[in-house]
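Below you'll find the structure I mean.
In this view, the complex is presented without one of its protein chains, the others remaining in place.
Chains here go by letter, A, B, C, D and E, matching the order in which they are written, and residues are numbered from 1 within each.
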Amino acid sequence: MTSIHTLHILNKAPEHPRTAECMNAIRSGDALLLTENAVLALSILDDQAPMAQVYAIASDAIARGFGQSGTKATLVDYPAMVKLTAQAQHLISW
Amino acid sequence: MTSIHTLHILNKAPEHPRTAECMNAIRSGDALLLTENAVLALSILDDQAPMAQVYAIASDAIARGFGQSGTKATLVDYPAMVKLTAQAQHLISW
Amino acid sequence: MSTLIVIDQPPYGTWAGREALDMAFSLAAFDQSVSLLFMGAGVNWLRAAQQTNGIEQKSVEKNLSAAPIFGVEAMYADTLACAQYGLTPEGMVAGVTMSPNSAELMHQHTHTAFAG
Amino acid sequence: MSTLIVIDQPPYGTWAGREALDMAFSLAAFDQSVSLLFMGAGVNWLRAAQQTNGIEQKSVEKNLSAAPIFGVEAMYADTLACAQYGLTPEGMVAGVTMSPNSAELMHQHTHTAFAG
Amino acid sequence: MSDNPLQNFTLVITGAPYSSQAPQTALAFARAAISAGHTLDRVFLYGDGVHLASSLSTPPSDETHWPKEWAEFLEQNVIPGAACIASALRRGLVNSEEQKRYQLPANNILAPFIIAGLGEWVEGTMASSRVVYFHAGG
Partner (left out) sequence: MSDNPLQNFTLVITGAPYSSQAPQTALAFARAAISAGHTLDRVFLYGDGVHLASSLSTPPSDETHWPKEWAEFLEQNVIPGAACIASALRRGLVNSEEQKRYQLPANNILAPFIIAGLGEWVEGTMASSRVVYFHAGG
């Protein structure tokens, strides 16, 4: 397990203004965790993916029809989310 | 008093996704009424003003520091808002 | 009188879409003309293969498939929003009509309303 | 420990900003290091000459002027957001520090939190 | 049709007090409408707007008490106010009947607000000449 500087936890749809704020705040060494409506970014994320590892809550992704989209983000469960929060030095819930 | 086809009542800040949806839906013969946080558009509206008459609730504008911005929109009170809703054939609250 | 109920929020993360659907079903139950328009992030209501057992919420796909039965006249999806979210007709639930000009659609209805 | 409380919603239309300010004042009351960052539409908290008698709400300008007294260390305003909203130092309340790199500011604090 | 024909309004409030400005804007509009001679067919609370009908809301004494202001306005002008039952039950707003039915420890609907189905809203859209929605801002 590598260390994460800041884990950005985002639960807003891509149109929400806080999504852009979050994306602007991500830096090298950070990680991004998509939860709830934020998993909709899986249909939009591509070349312009942020310079960070991207995770998404599997149950939220599958509920919204993104069961097969493991390529753009690592689908994780809540035990993995807990591990990420423990690994990260800082947390920001957007 | 001229007739209004659709009165668009907008109460969201300019960043809110519904603001863009509202602006896209405005057509010639419509009118736009800015209420609550939507009066913040007074600092942004300019050349790209929509092809519609723009009104803003005066008390909301003044509360947010826009007492002098009568140039971009007609500042109105609630009796005037009632009149606008009566004049308009259709209303959309965004 | 014809009413267009607009859903521009995605399912599950907020309740606004469900409450919009209830509004449409209520109008239909009173034999009032009503259609649904999905726009913005709301088009994600229409994505096929939503599996909600993991989030303890009922799938909205079932609700949508009931819409014609309850008397909702049409379900429109904003064309541009579908493109933004990578939604193609094959990847969407059945019975959806594309809306290339949602502003025009609103102007064609007597009432246009959001649930919140 | 140092906390950055972020306000990205405008005043009066929602309560999130007021509740963020209460969080900052509470931290300060417990002698914890705390600063405020206004970004996005939240920079409109800082506009001078807010006259709220017409909307039956207290002016947030008074709350902000109390921030240093209560022990809030700094009030930052995102430079880009200020430009977008036409906010210049002359048109803003006193005691605000411009923040040209808000991401960096967040990384300098142990905790970063929104009120909602 | 004159320049300013009298209207019969239905107002729908979907934003909660002390979270959104919706109940406040709606009340200012309602007062102006009545003053101008228009009528209010009814007021319908939906979604988070049902919190406006809480009998337990207790804002600080130097803030406006929006549920009380609304209740007094409705009583003085004999305007029906209803909160959607489905929205209200989920959000913890119940009357004495629902309290008994679901064996709940209390009830908290502020008179003259009542709890009713979405049919009240449908009837409002049919009976009135204008329906105005007051949503949460943002």
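FYI, contacts are C-beta pairs under 8 Å (C-beta built on N, C-alpha and C of every residue); 3 or more make two chains touch, one makes a residue touch a chain.
Note that the coordinates shown come from a computational prediction; the quantities given were computed from them, not determined experimentally.
For the chain that is not shown, the touched chains among those present are A, C, D, E, taking the whole complex. Take chain C: the residues that touch the chain left off the picture are 9, 12-15, 55-58. Residue-level contact of chain E with the missing chain is found at 16-19, 47-48, 51, 54-60, 63, 67, 86, 89-94, 98-99, 102, 104-108, 138. Chain A meets the missing chain through residues 1, 9, 11-13, 16, 35-38, 57, 59, 77-79, 81-83, 85-87, 91, 93-94.
Basically, only the chains that are shown with their structure count from here on.
Shared contact partners of chain A and chain E comprise B, C, D. The chains that touch chain A as well as chain D are B. Note: the chain lying farthest from chain E is A, by mean C-alpha position. Comparing chain pairs A-C and B-C by the number of C-beta pairs in contact, the larger count belongs to A-C.
Here the CA centre of chain D is 33 Å from the CA centre of chain E.
In terms of their C-alpha centroids, the spacing between chain B and chain D amounts to 27 Å.
Centre-to-centre spacing of chain C and chain D amounts to 38 Å, using the average Cα coordinate of each chain. Looking at chain B, residues 11, 13, 15-17, 36-37, 59, 93-94 sit in touch with two or more other chains. Residue positions 21, 131, 133, 135-138 of chain E are each in touch with at least two other chains.
Contact between chains, as defined at the top, is found for A-B, A-C, A-D, B-C, B-D, B-E, C-E, D-E.
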